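One protein chain omitted, others in place.
Chain IDs A, B and C follow the sequence of writing; residue 1 opens each chain.
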């Protein structure tokens, strides 16, 4: 099948969704900039022009509220942020308005709003430009949270987000944009709440989120060399979360390792572990292991970035601990 | 010992901290109002005057930044909010500045800032005035999060917060202010990261947060009537979290039920369950049970508030499930 | 910043007394259709009586939600909303009863909502602070001060993209001018010349805190300047003056002339939240309250229209009776309505 880069898949999804549905428009800081947002919005700008793809002032909070208002009025705004850290400026509009308006008015109005934001990493971007805040959004009822890890999922999930009638937060890891993979040319819609088995295996289940999926696949490769067959599962969406798939797999392998791009405590790995512990009572052969960020802000120095970010090596180590029971 | 109401304990802690340390001052919307903040700040206003206790405009974001700036300049601001929902307006200042400044400057500056906010409940305050957002803050390294459930802890933990040299988020449940309990008259400092056994028991461990401690005690009372001895543990602080205490107890009882005032998914109950599952491998006799809010915003109608909020009844049910294994 | 009328802006002061003395013709009413003037009166009367009824019933504790009454402020909501079409939209705040009613929201739906019933305008899920009636353009309200302001900018943007000549109104209080998002919204609307009316009802207080302890200046309209949109001050207890200012801003917006910030100078009679008077709290003086009550807008317009021969006493009494019946019917409907089923808890989430 045709190969596309992650960034190209997002660009294609955006343009196909806009072509199918004139209510979809794109706004955000730098969305019309050739260098902006890793080139994921420029294509739409060139195809649909500045009336449907427009640059904005640095007023993230009001822009989010604008998105909610435009959504209530029958449009589907795609609001784009260069970094998910900036979403912290918009938490009131996201959690108090976007997530709740439909509920507060008894379903009379809906808020079809998609918000894309990038998880930064590396090159000393440091504490305020490299956070991975999915747990914060996944905690809020009324929101959907998607974290595509492959080009195919990036397109399929974004298409679904842009056709859904509620607010969706799409978090994209910076290190995924240049990765390639097969992507169907037609429009297709990857359902929310359905994870995927990225690599089948019988000995241990590794649930990995976003960029950690790639690390998990590397880890699985290395483990295979030692005769250990790891099954890698990508939940793809965190809210809703496909616990059934995770639990089926872990029930079979008896071992579960969870790898997240965010902080460990009160993070995504905690919810997955908690659900598995609840539902897999008596079925696990070893304690669940979590691979996630240590409890500190992102350091600037490259010398500290290395020990800060866990990866395939740490996943392999966690799997081995798990195999030792 | 002398009995005080929760609200009185907070008032006393504030005044004692201000008397001991002239760098402590109080600001927030309505802090000088006799009816404001459940009367927890008026006493300090009357004792120390408007130079150290002052009302503010409705600019929560800038006020938080002001707090950070004043803290860096050697003061200890106590910023007070009538509802923790308003903290969503200040997430950038809390998570990007207060929590990270010390780290970003390599420890050259510290941010001793205490932020109090109230968890609303009942009387149809609905979706935007009744959230319980502790999980959001507990996830962020650089912050401490405290949730006192008793008057004694309210005083002791607030004293500690006001003498600590980092940012502390103190979340107080509205239904606790009129509860009474013994409170020492002298100053004392309840350490962060040390939970308390509120009621000893041998059959099951109930970890309860904030107002859920009261529900857990009711549940324990009811269970005792049936010969079931529940141990009730109040972690008191969520970041740092006293997992050791929780695990020691659950290791002994073999059964763990967690009750939180927030939403279930990606909530506080998930982290506690995840840590227990990791550390109590082979020591539990039944799956961990979680009692938390359903995955919906707070409804307005009293007819819906009742099914929305779990309490002693649900805790009792969870305990019984746990005893059935 | 412009003052809508000599008497505008100094609301509460001597110069603000509306209408001429006996005999003289009322220039303020010139050119306005009698039907409109009567409608202004009936709408204000409906708001007033609905809220007085809430206040009267509140002690029964069957209205189980916080209620922020607009008694004394009816002219702002009424003057603005009657300058709108049903297809024009409005968003509001915690104090949204008047906006909901003035925009044409159904009284039964409002009372049922306050009573937490399934028949409420929000199915009982929102309560007093989130009244919604999309069928007449009332898109709801946020209980977070200034939270709904940017929504109006978004609906205006959407309307333009849809090629509709709708106008969007954001109602908010003086304290909302202290929230950054309000300033971002004003600037965004000005930048894109969007058809938005920013209506700031300045009642001089936020909860029990006077404006002077919250802002360095007194006029909210002054704050429009730095975002490059016009700001207008109007006597918020003169519904006719409010209507004229709103009408002009609406027409300007519809023509593509861009947004306007309208400061409506007015005053709240009852406590910030709840049914009672609160002079005992001591944050405002009886003198101040009396001065504003003397300029109470509903009775004020009644006398004025009678003087001008637009609405004779007899006809007014008939209309008042009609309003009483509407309100009584709405209360009865609410009380007789069922509460939502527990299952409703899980509906309308994602």
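Note that contacts are C-beta pairs under 8 Å (C-beta built on N, C-alpha and C of every residue); 3 or more make two chains touch, one makes a residue touch a chain.
Computed from a predicted model, the values in this text were never measured in an experiment.
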item: Partner chains on view for the chain not depicted; value: A, B, C
item: Listed residues A:191, A:294 or A:325, member touching the removed chain; value: A:294
item: Selected from B:92, B:153 or B:295 as touching the chain missing from the view; value: B:92
item: Per the touch definition above, residue among C:178, C:201 or C:235 touching the missing chain; value: C:178
item: Selected from C:32, C:161 or C:191 as touching the chain missing from the view; value: C:191
item: Footprint left on chain C by the chain that the document does not show; value: 178-184, 187, 190-191, 214-217, 222-229
item: Residues in chain A touching the chain absent from view; value: 29-30, 33-36, 55-62, 85-86, 89, 123-129, 294-297, 299-304, 307-308
item: Contact footprint on chain B, counting only the chain that is left out; value: 25, 51-52, 56-57, 59, 61-75, 77, 92-93, 96-97, 101-109, 141-144, 166, 240
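Methods note: only the chains that are shown with their structure count from here on.
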item: Per-chain Cα centre nearest the global Cα centre, belonging to chain; value: B
item: Mean-CA-position distance for chain C and chain B (Å); value: 38
item: Distance from the mean Cα position of chain B to that of chain A, given in whole angstrom; value: 30
item: Centroid spacing, where centroids are CA-atom means, of chain A and chain C in whole angstrom; value: 42
item: Per-residue overlap in chain C, given as positions that touch at least 2 other chains; value: 120, 122, 124-126, 130, 142, 144, 147, 180, 349
item: Chain A residues counted as touching two or more neighbouring chains; value: 92, 96, 103-104, 141-142
